[in-house]
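A single protein chain has been omitted; all remaining protein chains appear in their positions.
When the chains are written out, they are named A and B in that same order, and each has its own residue count from 1.
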Amino acid sequence: MVIFYRRLPKFEYIKPESQNMLFEILSDNKNCSVYAGGTDLIPKLKKRLIKPPDVLIDLKGLNELDYIKIEGGTLKIGALSTIYSVATSKIVIEKFNILSQAAKSIAAFQIQNRGTIVGNICNAVPSADSAPALLVLNAKLNIKKKDGSRKVNIDEFFIGPNKTVLDKDEIVTEVEISEVPSSFKGIYYKLSTRGKMDLATVGVAVLLGSDNGRFSDIRIGLGAVAPTPIRAKRAEELLKGEKINKELINNAARIASDESSPIDDHRASATYRKIMVETLVKRAICRLTEVG
Amino acid sequence: MEEINIGDYSLLGKSIPRIDAYEKVTGEAKYAADIELPGMLWCKILRSPLPHAKILNIDISRAKRLTGVKAVCTAKDFKGFRWGWMPITRDEPPLAEDKVRFYGEGVAAVAAIDEETAEEALELIKVDYEELPGVFDPEEALKEGAPVVHDYRPNNISWEFHMDFGDVEKGFKEADLVREDRFATGRVITGFLEPPAAIALWNSSGITIWAAKQSPYFVYRHLAQCFNLPLNKIRVIQPFVGGGFGGTKNDSVAGDFCSVLFSKMTGRPVKFVYKMEEVFLTCRRRHNAIIYNKMGMKKDGTITAMQSRLIADGGAYTAIGPLTMYLTGCISTLPYKLPNFKHDAYRVFTNNPVGAAMRGHGVTHTRFAAEIQMDMMAEELGLDPMEIRLKNAIEAPYETINKVTIFSCGLKDGLLKLKEHPLWKERKKENKDKETISGVGISGVAYLGGARQRGYQSCAAVLRLCEDGTVEYLTGATDAGQGSDTVLTQIVAEELGLSIDHVDIQRVDTAYTPCDAGSYGSRVTALAGEAAMKAAKDLKRQLAEYAAKEWNVSSEDIVFKNNKVYPKHMPDKAIPFRKLAQIACYSGVGAVIIGRGYSQYGIEPYDFEKGIGNAGTAYSFTSQLTRVEVDKETGFTKCTDMIIAHDCGKPLNPGLVESQNQGASVQGLGQAIYEEFVMDRGRTLNANLADYKMPTAVDAPNIEVIHILTDDPKVPYGAKEASEGAIVSSPPSVISAIHDATGIWFKELPVTPEKIALALREKKKE
Partner (left out) sequence: MEKKEIRFKINGEDTVISIKPNKTLLEMIREDLKLTGTKEACDHGECGACTVLINGVPVNSCLVLAMEAHGKEILTIEGLKQDDRLDPIQEAFIQNTGMQCGFCTPGMIMSTKALLNRNPKPNDDEIKEAIAGNLCRCTGYTKIFESIKDASSKIGGK
């Protein structure tokens, strides 16, 4: 049966004004969904890709979650911070530039103005653009529920396409990123067919710290090439502490490609994606290290 | 305001702002989906989840019982009605009858008090299918034993068309180089932003429907046939139309028939609006085609013969396919001299969505193949791609071997302008960075203006003079966005010496406007324009007689200019046009002043079976330079510049001509490198605007349009064609630019980053 729905399914709408109220609802109402910008959730509801919730909970009543701030060197991004505000935040641009690059690469202004970084992560698609950047920044997610909270490293957050470690009664309240040494540099490459308004066929984030011609730290995040966004840890290991040189970079790029496990889909073939991981990892490291 | 001197005119040749611009920038302009009527119901269609299946049973009982549902229908309510372009190809029912032939074909429909209820009701309809083996590739469908899509075409050949002129074998023998290649064009769609929508009302005066149509007189006839009513009981009213580009909005859609039927069943107005995914999955798309092309060339670049075998994916129904097949061949003899030509086109039924017309109809396929093959051969022979075009380009007057007659041709002129353009002269420049390579490509093409189909051809205009000197202009032609309302109004105002705001054009209402063939094949300016010109001359003639009496001069000597009227050489005697209108309207009994005109161009016969004669009234010539930057590792391609030398004859409104070229070339860029439906056994996997990648503002190149002026006697004021040439010229010039950058010839569209990257790796290995 094929029906092209133009209308949303039926649901109740609640906009809690306090976290207490939110967690009350989450803890006793069985079939409910939270949303922030709705840029992922609303289209899914329209297309009936997910079972409609009885209650849709709009997080935007929790004004206290709309912030981007630095506390003791640590960047804190509240769950309601939009993609646009992260992309254009002075602090982010200056100190966590790779995240601003990633945010800028998402869709266009209309979506950036509504969508949130936290929503991007919680939606958990392999191509989420902020994910590779947050992975290399070792972001931590602060998660809360009615009577408790926990902190999860982003590399433990994703468990599969559209799946995270979040329980039904939990929300992510904040993304936390520890200070990155000011000498670190990062690049996010998003490969797509169009110049804008496109999803990544491959996303590559590289964060580099170098010291006296050596890789003092190197982190590689990959998007759209595995069931979840991933870190290319083996490639990182190969480089860490080593002297910066072209051959090593080539080898690391090849290993990063081996670490990816892309699929064929209507956006690109697995073969192409694998090659592109190698190409873009190499390109990013070369550019950051200024190796020819 | 931009202005080009195309003669002694006050309005023509000027980029007058669009007459509908105010309505469009304020949101006042009403499109079909914006219209509501009291008591209106919503119609919604249930569609097939299988590409090929027998329908065993449809149970609508539960849907009918849902509160708010007013009617449910299935194919049997249409009593066997089928529509199609020719009497012998009427094979398409509004809803599937005994079997479904493509994924998403309509099987039942519901009318309910609101759309939400209609959607809910569809969920309650139960359809039992018996799945049949499907066929999804046209070449597979031609094989012995392939599943049969329509019993009346047991070999799955929906239509075939053959041309044979001169002696191709002899031509190939005379050649120094003969090449054979397989080309393929992609699965693309028009991509208008306004989904089809309509609101229908059936009452004692018959059917009234406000429908988003670029050719409203198609649905007018379809509805008369379907509901067995005389034409004067069918009223199609034309709201603003949000883009057409052929195919879907030239034709009827299931929603049109169902909403009318529901209005008949319930006595209430019924509205439907398609979803964009529904458009992508179930509406007309361009045929995708495989072209086996063979060309013979002498050492000096002279083309001696061409032979094409084209296999087009027709999808599940015939639609306008026979005309598509005709157009793939009949224009292949342009714009280069071709002494020997053979063409065999096969339109093949498959279980895919229906292939039909789209801007650049038919010609895009074969011209792409021929242009690229010509470039490939030039390269093999060490000839310059510019020179080879200049060498073979026709010059007017000219008659092709299949008797297409050319009275004006700006191809050489255009090519010579491009040859001197810095983009061409300085094309061996250094590349921007080490990852990016750039290239410049060229193409030269022709397209027909004032196209004709087999039946009713003419366009007409009626002008009604108001006593205050303003004019009501009725035309059956539709402005689907191209700007024809503005140009037609310019013509009427020009002839009457009025300023543009004195003439008010009415959008189509079949109850009042004269019948018209439709807005396709670049025919409106040429043919409706001729009608407008003649109607204005007719009105002027009548008025001149009143004026002549006043001044006692011959009516031929009356001048209409600047909202004034005066006897020749006596401008000091001038009276306002308004005054003359009053005199005329008030003089005696029955002085109702109406000007009438209809088009007569392009009515000589042509041979649809053999491909002989003029399918168009006049022909445009477009040559194009394109520059691209290609990332040699990722294949990411950015088109940076396009220079389009376009011979539309005389640009009556240069701004609108430019806009047509800019829009068409970017649509062509989409076909060349971005757009493609990815299919899996009849299902389209990327039926949305995120994954079907139409170019965005960031992807659009800088576009320069160079007007090449020619003078064609066959069309009014020498205005030929402006909207389709550039969608034909764009893909080959883009692909030729990519070749210039990469050294690789790509023969299948679209050329995506993936294809480029993988091909470059292969090349590196060699």
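Quick notes on this structure:
The rule we apply is simple: a residue touches a chain if its C-beta (ideal position, glycine included) is under 8 Å from a C-beta of that chain, and two chains touch if they have at least 3 such contacts.
For clarity, every value in this text was computed on a predicted model and none was experimentally measured.
Across B:13, B:51 or B:242, the residue that sits in touch with the chain not pictured is B:242. Among B:17, B:397 or B:743, only B:17 touches the chain that is left out of the view. The chain not shown here touches chain A at positions 6-13, 15, 37-39, 42-43, 46-47, 56, 58, 60, 107-111, 113-114, 195-197.
Looking at chain B, the residues touching the absent chain are 15, 17-18, 20-31, 33-34, 36, 190-195, 240-245, 273, 275-276, 480-483, 655-656, 658-659, 661-667, 688-690, 694, 696-698, 700, 702-703.
The working rule: only the chains that are shown with their structure count from here on.
Centre-to-centre spacing of chain A and chain B amounts to 43 Å, using the average Cα coordinate of each chain. Across the complex, chain B meets chain A through its residues 44, 46-49, 103-104, 115-116, 119, 122-123, 125, 127, 273-275, 277-278, 281, 435, 633-634, 636, 638, 673-674, 678, 685-686, 690-691, 693, 695-699, 752-754, 757-758, 761. Listing the residues of chain A that touch chain B in their complex gives 1-7, 108, 191, 193-199, 201, 265-269, 271-272, 275-276, 279-280, 283.
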